[in-house]
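The next block holds one structure in the form of structure tokens; read it before the comments.
The other protein chains are all here in position, but one chain of the complex has been omitted.
Chain lettering (A, B and C) follows the sequence in which the chains are written, and residue indices restart at 1 in each chain.
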Amino acid sequence: MNLNGILTLAVVVPFVGAFILPVIGRWSERLRNGLSLIFVLVSLVAAVALIPTVTAGRTLLVQWAGFNLFYADTLAVFMAFVSSLVGAIIVLYSFGYIRHYSWRNEYYFMVVLFLGSMMGIVFSRNLLILYLFWEITAIACWRLIGFFREKSYVLKADKAFLVTVFGALVMLLGFITIYHQTGSFDLGQIQETLQGQPISNLAVTLILFGILSKSATVPLHTWLPDAGVAPSPVTALLHAAVLVKIGVYVYARLFLASWTIEPVWHTIIPAIAAVSALVAAGAALLETDLKRLIAYSTISQIGFIFLGLAIGNEIGIAGGLLYILMHGIAKGGLFLCAGIIEQNTHTKDITKMGGLIATMPVTAVSFLLCAFSVMGIPPFGGFFSKYMVMTGAVTSGQIAIALTFLVGAFLTIIYLFRVFTLVFFGESKLAVRPLPAEGSPVMVFSVALLGALSILSGLFINFPSHFVQSAVQQIIWVQSAVNQILGFIP
Amino acid sequence: MTSPLLFVALLMLLLLAGVWTVMTLNLLKSAIGLAITSVLLTLLLFLLDAPLAGVFELSVCAGLITVVFISAISLTKPLTGPEASERDRSRVKRFFFLPILIAGAAWVLYALGLRLDSPLPPAIAEMDVRQVLWNVRRLDLVGQILIILAGVFGVVILFKDRSDKKEAPKS
Amino acid sequence: MNVRFLLVPILLPIVAGVLALLFRNRQGKACAWFCTAVTATQLAITASFFGQEWNLILPWGAFGWQFALKLTPFSNFILLAAAVFGFLICLYSAAFMNGKRFLNQYYGYFLFTLGLVNGAVLADNLIVLLFFWESLLLTLFGMIVIGHPGAFKTAVKACIISGVADLCLLVGIGMTIYLAGTMTISQIHLPVGGLNSVAFIFLMIGAMAKAGAMPFHSWIPDAAVDAPLPFMALLPGALDKLLGIYFLTRISLDIFVLTPLSWLSPLLMIIGSITILLAVMMALIQKDYKRLLSFHAISQVGYMILGIGTAVPVGIVGGLFHMINNVIYKSGLFLTGGAVEKQAGATDLAKLGGLGTRMPVTFLCFIILAASISGVPPFNGFFSKELVYDGALEAGRTWHVGWTFYAAALLGSFFTAASFLKLGHAAFLGKPNTDPAKVREAPMTMLIPMIIITALCILFGVWNALPLERLIQPILGEHRLEGHTFAGWPASMTLVILTVVVLVGAFLNHLWGAKRSGSGLGAADHIHYAPGLHPLYDRAERRLFDPYEIGLKITNGIARIAWGIDRGIDYLYDTAAVKITYALTNGIRKAHTGSLFAYLSWSLAGLILIIALILGGI
Partner (left out) sequence: MPALLILIPLLAILALNLPWKSLMNRLAFWVGLALCLVQTGLALQPQSRFWHSPSLWLGNLLLFEPSVDHLSLVMFLAIGIVGAVTLFVCRYSTACAGNRFMVINVLILALTGMNGVVLANDLFSLYVFLEITAVASYILIAFEKGRDAFEGAFKYLILSAVATVMILAALALLMLTAGDLSFAAIQAAIASSPHSRVVLAAIALLMVGLFIKGGLVPFHGWLPDAYSAAPAAASVLLAGIVTKTTGIYTLIRLVTSVIGYNDTLQTLLLFVGAASMLIGALAALGQSDFKRMLAYSSISQVGYMVLGLGAGTVLGMVGAIFHLFNHAIFKSLLFVNAAAVEQQSGTRDMNRMGGLAEKMPVTGWTSVVAFLSTAGIPPLAGFWSKLIIIVALWEAGYTTYAALAVLASLLTLAYFLSMQRRVFFGKLAAGFESLKEGNLWILVPACVLALITIGIGVGIPWLFETFMLPIRSLL
């Protein structure tokens, strides 16, 4: 099978497959569950299959009727790999989690649709296709956040939808500005037309608006903690694996791998990210709702990713990309652990928990492993990414920003330890005795898998770091080619 | 030529009659007001050298319709005293700014200084109404048929089982 | 031997640690012996490395990361010391930990710690160093948390403090790599000054926190109470010092070239002096065997930092010598503490007393170790302290008040001696508070390590040329020493006399204090409750001065501000935007009264405006 076919399959199978799931679910739950996992795995396998090609420096371009549809370079394949990996584990976890609730058909439909559109965003070659999938994720997100149908939940879902759509619409204006400037929505053509000149600051501002709203960066972030009312696998999907990564990926795709922006952005965006990292980390320290807390943590960590990507040097970009992977795995694990805890204790208030390590050892250890990874402690994967991002910040010479992030990293350690001890140690404040036991085997297996991945990704840093290096080299190649052209233009 | 003063006076009267038609509470008076309006309009049309239009206006609007109206109104029950006074007050309130706006519109039209006395193109001026109707605008005749059909259906539908009082939609 | 053998000291304990974790809890004894065997092997292997200089480079991650290890005399020295103490403490644990819970985890983390320390010491690549260094956080957490069900608070405290410091180290390493343009430690030689100094400070924070200097110390006294005792002997007692001071020396000597004239040198000396004094003052008033020792573990770091901070050869040699000496006697002291805890069942000094006759070997060891730490000749502590004094005076000559460093160190000596007199008096002499019939001498597996360690104290004191000339002076290299040797009796007799005077003063002070309060335990009460000091002590005991607590308060303040910002932004979305929109909506809704005449007049107004626009606009 040719590579372009594989690339197309990676997007089309989950996206189209999602639509048949509710139909199948009407007569066989098991088949539907299996199929949904298979659809996501197809993406994963496709991404893996593309790795050798793209890391060798080749890129793929899928055309349809003369129209550039999908494009794969290392960056895209990396992102596809990360999201489908975490996505697949989350789907697996859902088997255990969601069977207690109704509307299961809709659930699988939306989750797989969501992941399919994520693939679409990742591989899209055209701004409009990107936008299209971007909004589909918002739709899926809306249904999923309001999944439990409580009025207040649906309100939160509406809020998330409105904020992200608002951002997206502004971003659309940005795309239109670029279209105005270059006459095309095709990434490659825009690149050619621009001839290495930076795109206008207006366009950057507008597009950034969309990116920040999707990636839940201050001041467009408050929908993310509110989205914690969704079922836990969904929050994991939203916060950890897919949704918030869309923004950072698109940032990398547009402003790093495709076009150049004015150098001033290398200060502005890290500064925004720094504020975001600090504010969210501080809020996480005071929050008592488990899922909201982890959501704030996500906002804070997204700040680190932005810092790495936006700081404008190779090590930072690499760190940012690596961070996407490590954070995806670790934060996914944290949310899924939170799901087990929430489902079994029927509360999300961490001040009302405690002592759960006695009855939920696997969950506790997985939680701790993932938390260590988020803190950036070796040998967990998070260490390397945090190290590279911080080094990138230091290398850029923007010490003030680096110091702010340092404080953010301090806070990360503190709040994660706080939540861990409050939930798992000490006297239990839960009313039920005996303490709730572990979740179903498939759920526990999923979180243990993510915990293990957190540590394995650090121990075998060789693979991810080479992967990222290849991506960065392609990006740097673009940027330096652009710089060369700039060199000729006075 | 007739003096402009006459036109102005007739127009004012027309306006007054119209306002009265709308404002009066008594349906019968309203119908009569409408008839008077039509008559005044007919006068104007005659003065403006449009006798055919004048005849139509007089016979159909002032005559036929008024007869229909009055016969329909005679079947209704007039308002009682308190009801009428209640209507009265609210009506004045509701119509309060209408005259102002009409005056405004009139002023704007006046301020435009439209010069409408340019001669009609001879092709039109020479054409007879019948000729226009049958030889030039046959499509519009089809349209007329459709409107009449619609009116018929309207009457049938709206009066099929009478539940409320309402005049048939006019065309 | 193959260069790849360098991996053995790292991989052997780690693999063995994984195996140890696989033991069942019931098989604690087997696990203990397995681990003792592993540490013994480890000791043999590292000993066989002696005198080699190896360089191992393996491919690792992308971005030029190499798994570079380098065996130098210095790293070899630390490696060996770590192996020795690893072995001894493991042996000791076999008896001490017997019957406790989570033994498999304890030994697992124990071995991990050894392997990680070895890795950090051997690393010749800053990232590799950081990798191993920070990984120690995990074993730190694990070892404290298994102490008892409430120990997690201390574990978290230790991890947060160390984690914060390690993040600083991370930033420092990032800066250093950027400034040096390479990650290979042995190729970095940066002058201090400017941005380099900032990088140095970040690295220094990491090193000092590992060693346990102020203000990163406050978890150690808590851990002394909560963690299993061998842990205290192993980490704060031995390995942390080795590693922290090792790195501090590396950054002061190689990675950055610290000169006495740069402002970093006095900075280090100030930190060192303050650490000596404050910690020892706290130690003086402790009423718990282990807690008292733990404050000394902090205080002694001050001498090392002071010595290295002088940036003169004698000071550095003194600091390093003090490091190894401290590791010896401090771990030894912790082991005696463990013996007392195990046999007498308590570490609260008020419940102890008169153990000297029941546990004579332990008591003897204690006397010698205490004499060492107090700097009584001819034990090892005396010689290293003299070297540090020498260095402090030499470096202090540059400034008017340079002698204060020496004075502070000397004063520290005074209090050290006083506190150990009090400790020995309260625990081993006096009237027994426990049923003496129950207390026996510790088992052999616990005694042997203590005896070996005590012997080392004497050996390194009497024959101080062995450590100094064989192990420490090669670290500095010939060009720095300029032919000097620091072995043998101290060069300055004046200093020796001063030291002796101070020690005698401490003894007299103890006698007076003991007489005044009527017990050994209360021997320091006159200082504790001295006017002026009492309120300070009181507050310190209530942890008002704990940098950790202060830091958490500041953090909480930041968090509150952040929370306020976050809620404020949320208000904009959830309330303000909604309110504005609904105000507009309601306005519009009110305008739609349903009145036909209103609608008519809108239309007429619209008409007028449009006519005005179209005709006026042209």
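We take it that a residue touches a chain if its C-beta (ideal position, glycine included) is under 8 Å from a C-beta of that chain, and two chains touch if they have at least 3 such contacts.
All values reported here derive from a predicted model rather than from experimental measurement.
The absent chain, not drawn in this view, touches the displayed chains A, B, C throughout the complex. Residue A:Leu162 is the one among A:Val12, A:Ala49 or A:Leu162 that touches the chain not shown.
Only one of C:Val504, C:Ala530 or C:Ile610 touches the absent chain when the whole complex is considered: C:Ile610.
Taking the whole complex into account, chain C touches the unshown chain at residues 581-582, 584-586, 588-589, 592, 594, 596, 598-600, 602-603, 605-607, 610-611, 613-615, 617-618.
Mapped onto chain A, the footprint of the missing chain covers residues 65, 67, 128, 131-132, 135-136, 138-139, 142-143, 146, 149-151, 154-155, 158, 161-162, 165-166, 169-170, 172-173, 176-177, 179-180. For chain B, the residues touching the chain absent from view are 109, 112-116, 118, 120-121, 123-124, 135-140, 142-147, 149-151, 153-154, 156-158, 160, 163-164, 166, 169, 171.
Here, only the chains that are shown with their structure count from here on.
In terms of their C-alpha centroids, the spacing between chain B and chain C amounts to 101 Å. The mean-CA centres of chain A and chain C are about 37 angstrom from one another, to the nearest whole unit.
Residues of chain C found to touch two or more other chains are absent.
In chain B, no residue touches at least two other chains.
Those residues of chain B that touch chain C in the complex are listed here as 94-95, 97-98, 101-102, 104-105, 108-109, 112. Chain C meets chain B in the complex at residues 595, 597-598, 600-601, 604-605, 607-608, 611-612, 615.
Contacts from chain A toward chain C in the complex involve residues 159, 163, 218-219, 221-223, 278-283, 285-286, 296, 315, 318, 372, 375-379, 383-384, 386-388, 390-391, 393-395, 399, 402, 406-407, 409-411, 413-414, 417-418, 421, 425-426, 461-462, 465-466, 468-469.
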